[in-house]
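In this view, the complex is presented without one of its protein chains, the others remaining in place.
Every chain is named by a letter (A, B and C) in the order it is written, and numbering of its residues begins at 1.
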Amino acid sequence: MTGKGDTVRGTREMSMPLAPDWRLLPTAVRAVVIVALTVACVATPGFFSLPNILSLLTTVSFMGCVAVGMTLITISGNIMSFSLGATAGAAAMVFIVAVNIGGIGIGLIAALAVAALVSAAQGFAVGWVRANPIIVSIAAVALIYGTAEIFTRHSSIYFKPGTGIEILRGKLGGVPLEFVVLLCVTAAGQFILYLTRFGRNLYMMGSSFRAAEAAGVKTWRTVTGAYLWAGAFTGLAGVMLAIRYDGANMDYGVGYEYDAIAAVLVGGTLMKGGHGSALRTLAGAMIIAIVQAMLLLRGFRQEWQYLFTGLIVFAVILLHSSGERR
Amino acid sequence: MKASIRNDPHFRPLVILAACIVLLSAVDWGQWRFLSAATPFSTLQTFANIGLVALGLGLTMMIREFDLSVVGMFGLAGCVAVMTGAAHPWFGIACAIAIGLAAGIIQGLIMVRFALGSVGVTLGGLLTFVGLAHVLTENRSVPYDNFRVALLVNEPFAGLLSVRSGVSLAIFAVVALTFGFTRLGRDIIAIGSDRRAAMIAGVNVDAFIVGIFAFSGVCAAATGALLSYSLASASPAGLSDVLVPAAAAAILGGVSLGGGSGRPLGIATGALVLAVLRSGLNAVEAPPFVNDIAMGAILLTVAIGDGPYLMRRLRQLAARERTDR
Amino acid sequence: MPEVLSVEGLGKSYTGVRALHDVSFSLGSGEIRGICGENGAGKSTFVKILMGITQPDSGSIRIAGRARDIPGPRQAQGMGLGIVAQELSLAPHLSILDNIWLGSAGVPLLHRRQALRERAQKALDALGVGDWDLNGRVGALTMGQRQIVEIARLLARDTQVLILDEPTATLSDSEIERILAVLRELKAQGRSVIYISHRLGEIFELCDTVTVFRNGECVATKPVQEVSREGLIELMLGRPFDEMYPQHHANPDARNALVIERLTVPGMVHDFSAVAPRGKILCVAGQIGSGAAMVTRAAAGLLPDAIGRLTLDGKTLRLGSVPHCVARNVFFLSEDRASEGLFPPMKVLDNLVATRLYAHAPLGVLSWRALRRIATDLAERVGVDRNRLGTAAVNLSGGNQQKLLFGRTLERTEPGVLLMNEPTRGIDVGARAEIYRLMRRLCDLGYALVMTSSDLEEVVGIADIVVTMYRGRTVARYEGERIAMSTILADITHPAEQAAR
Partner (left out) sequence: HAQDKSKGKRVAMLQTLATHPYVATTTNSFKARAERYGMEVTVFTAIFDAALQAQQMDDAIARKFDLIAVMAAHESAVVPAMARAKAAGIPVIMVNNTPKAGAEEFYVTFVGQDQVAMGRATGESVLKALKASGRDGGRVALITGALQQGLGPHRVAGFREAMKANPKVQIVAVEDGKWQTALSEKIAGQLYARYAASGGLDAVYGMADNQAIAAIRAAEAAGISVGSKPKQLIVVGSNCLKEGIDAIKSEKLHSSVTQIPTDLGVKTADTVNDYFNGKKLPKQVLLPTELITKANVARWAQKCSY
């Protein structure tokens, strides 16, 4: 309920004695969550062991990149894209084909370009005629799968021997390369959102489309840009999947869009747009991954793991928003 | 006159439906695969899988919310029905519906009490319901041993209907009548069109939110339970992909995510479009990618045709062309 | 006068803001009570509590002598209360008829439409708009027309206590006249009215008594005969008030900045031509729906199907592209601040620099240092507290929000053009005077200002040049001494040549 009635008095009442400062509440809630998580981690045997940390960091990276991309879409006021998972799969396949033809450089360019273009095309439809983002992305999923079926003739594809892809499978200072990429993607996302004109335009559009338009923001380019970056980040996730597992098919990336939107929400980015950040999403992705790891490590049976994950996501969303709103 | 037909919320879905039928008939001409006596029954069976879920989801979309949890409820209700309804099928259905109702009410109350958006809450609901289904079934598929019921719910009667599709159509009819002839329909449109306004005007918005999410839960639960009966099994992972077709059906049927538009009969037509496409493409033996691409193309066309800026952009292009010359 | 409504010790706080504090109030039957106060004084909060839209933290409400809890608008309706809220409360997708009966407690689940239709028609007749199509969608109506539907809703429902929160902010003078007449009629029938307005003229014309809110407190209640205009303003502001409209300065450099030739917006504006010189305020006056607001929108690039020729400082200004206009320092301030001006959840700082990112983003990368400096500067110049740069813009009062929007347009390398629709709508007297001063200061800097307004008092008070419009066509142009309320009113309501037909 924001209308012109919802206004705080002008400059004069600054000296007015304030009620308890509720603005600190979200911070407090977050602190409590972080402390609780840390305690739970410490109390879980094996959590801080190398295998756990490494597998956690590696596998959160694929979905994490998609989630950071999703964040841009959410902030721009377009809720979510259902097509990012399929885009990741397609990028993985394109990457392998292109690497086999022209080497790693070409592969990278081709995969990222295809992912970015596929996504940007949706962004264009959403931005230029303001088509409904959810439907456009559902349509895109169907089109991507259909097209992939025609092109791939239903097969998995693999790297040829001798492409030298192995060098991309290492660690950097003990940290898995995938996680380094996720950190870079998060940094890039954060940079875009906070330090570029484009990023500011995204927030403006997300918080009020009409106001952004009246202020001279080129709205369709901004939306297209958001989808373009989301596609590129997702493409990177696809490339990493292909590299890590030595092959690809369209099943790669299935379901990532749900995981990604869960990470975005748990991070506290608002669904209605205009608010949020890439760092928050990174935090959200980590929280979900950590909780899942903890449940497995503590030997919970599979079905309880599912239930607890659900309840915890629920709880975090509730906590977040009640802190946010008060 | 012409304009009034075009403004009719059922106009577009009907046109799309007609177009699909004409196209499929043309493809099939002379081979009597699509144009066969079996197609209507088959179409209505598919309709029974998604129709009600689309209705529940569509109503939440009409009030500018989105119920992601239908997927979870669909699977959970199937498991509950199969596990409790072996001896007394009605009891199983009742249990499933009770769970759907309770889950919908709880989610609705959470949204209302804490002023939360529905995407977040129902995402939590979705994951929780899936988890619950896994716990209840101990991560196994459960067979439904009452084979007689399984065959009965799909038994054709009147050549066209089965119990499942009959139930769906009946519920659609009731909802459409309620929507059209009582205050409720207009109140729902008002809430979707401007929630604050509706509240100030005296509509009990909170009750509607809770009620509609409860209805959506019940729809998903009933569909899930009946489907599980008809397949004589339930799986915590779900037996059918339902969210995307349901959302697509609602949208094809004229519901917009912006709220305030759409009618139950429109949603029914939208679901029918999808069902005709599925059954029809199956019948004409189209390769699977044709199904995907046709569906994608239709949705994309609808989305772009619905785009509020479409006319403006076309005029801009026309103007630019004029000045360029 | 028997008391119909009374309130004791009402208090309400929002996060960090005390919106109401210990308010006591009572209303007699057949009384029209005006409520005045600055933006954010708590007027809307007060009436929202009466309607059950928000719940008070403390205090009690008695209706017709009985203590009542008001959990929601529906219950309030049952007690005979009805509101025209400050923000319209109509559903654009529904028909006029459905909107009139929307949420009415008197409509059962199953009902006969015919009876409702007749009662709705009567309400429209009373408001002089009996010729409207009850089945027409509200979304197709103008703001002013919608306001009338809202009032019709109250009439149709037989409300005993009518609460109107700035009902006339979007109406033209003739419409206002009609509404005031209807309210007087209702008073004669023994109903009571609570009337909130920033237009003091209406208060004096209509109300029996006036209550003044300041800082969430009820500071005075007086019969209107006992207060003067100045006295009332002083009560509202809590300090003496000197002058509303600042002095005109003769501007030596009155080059023509924006020249509009044969501007046409299909269906709305026909062949509009005018010249906006630097250092002056050009006011396009017209009723709501006359097309005046469309002229500024078109010039700002917001209407893609506008045609005509615009030149700025001799160079052509392309129609239909806002970025292009912004790049040439042509800015637009919307009448709809909440949804077309402000970025509500974003910080004041972000809002201030929204249109200047181009200049401070070499290669697209922002220089926050520069932006922060500029924002601080701008805040200073338009009079927004610089300590509030970090707060969300929604939390500012209406007046401060408007100042903030002005701020966006300042500090350019060269003075530009400002296109404003209803720049003081919903803004209290104090803030209004500050905004007029700000506009004059912009003139002194060499800006050309174009504004539209449906408040004739404002038009006469601030404009240097007035162009009147009626149904999309220009009626006349006045300058300096020739600007007079009566001729303008005649022009915009029923101009001579059109009346002749």
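In this text, a residue touches a chain if its C-beta (ideal position, glycine included) is under 8 Å from a C-beta of that chain, and two chains touch if they have at least 3 such contacts.
Quantities reported herein were computed from a predicted structural model and do not represent experimental measurements.
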**Fill in**
Considering the complete assembly, the absent chain touches shown chains A, B
**Item:** Hidden partner chain, touching residue among B:107, B:233 or B:261
**Value:** B:233
**Item:** Chain not shown, touching residues in chain B
**Value:** 33, 36, 38, 41-42, 45-46, 49, 137, 139-141, 143-144, 147, 150-151, 154, 227, 230-233, 235-237, 239-241, 278-279, 282-283, 285, 287-289
**Request:** Could you please point out the chain A residues that touch the chain left off the display?
**Result:** 45-47, 49-56, 58-59, 62, 145, 148-149, 152-156, 158, 171, 176, 241, 244-247, 249-252, 254, 289, 292-293, 296-297, 299, 302
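We take it that only the chains that are shown with their structure count from here on.
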**Request:** Determine the shape of the graph in which chains are vertices and touching pairs are edges (line, ring, star, complete, other).
**Result:** complete
**Prompt:** Considering B-C alongside A-C, which chain pair is linked by more C-beta pairs in contact?
**Reply:** A-C
**Asked** Hey, how far is the Cα centre of chain A from the one of chain B, in Å?
**Response** 28
**Asked** What whole-number Å value describes the gap between the mean CA coordinates of chain A and chain C?
**Response** 41
**Fill in**
Distance between the CA centroids of chain B and chain C (whole Å) is 42
**Prompt:** Counting only residues that touch at least 2 other chains, which ones in chain C make the list?
**Reply:** 87
**Per-residue overlap in chain B, given as positions that touch at least 2 other chains** = 196
**Complete:** Per the touch rule, the chain C residues reaching chain B in their complex are 51, 53, 72-74, 77, 83, 85, 87-94, 98-99, 102-105, 107-111, 153, 304-305, 320
**Message:** If we count contacts the way the header does, which residues on chain A are in touch with chain B in the complex?
**Reply:** 1, 3, 79-80, 82, 125, 128-132, 134-136, 138-143, 145-147, 149-150, 258, 261-262, 265, 270-272, 301-311, 313-315, 317-318, 321-322, 325
**Complete:** In their shared complex, chain A is touched by residues of chain C numbered 13, 15-18, 38-41, 44-45, 86-87, 215, 300, 302, 322-323, 325-327, 332, 334, 336-346, 350, 354-355, 357-358, 361, 364-366, 368, 383-385, 387-388, 391, 394-401, 408, 426, 431
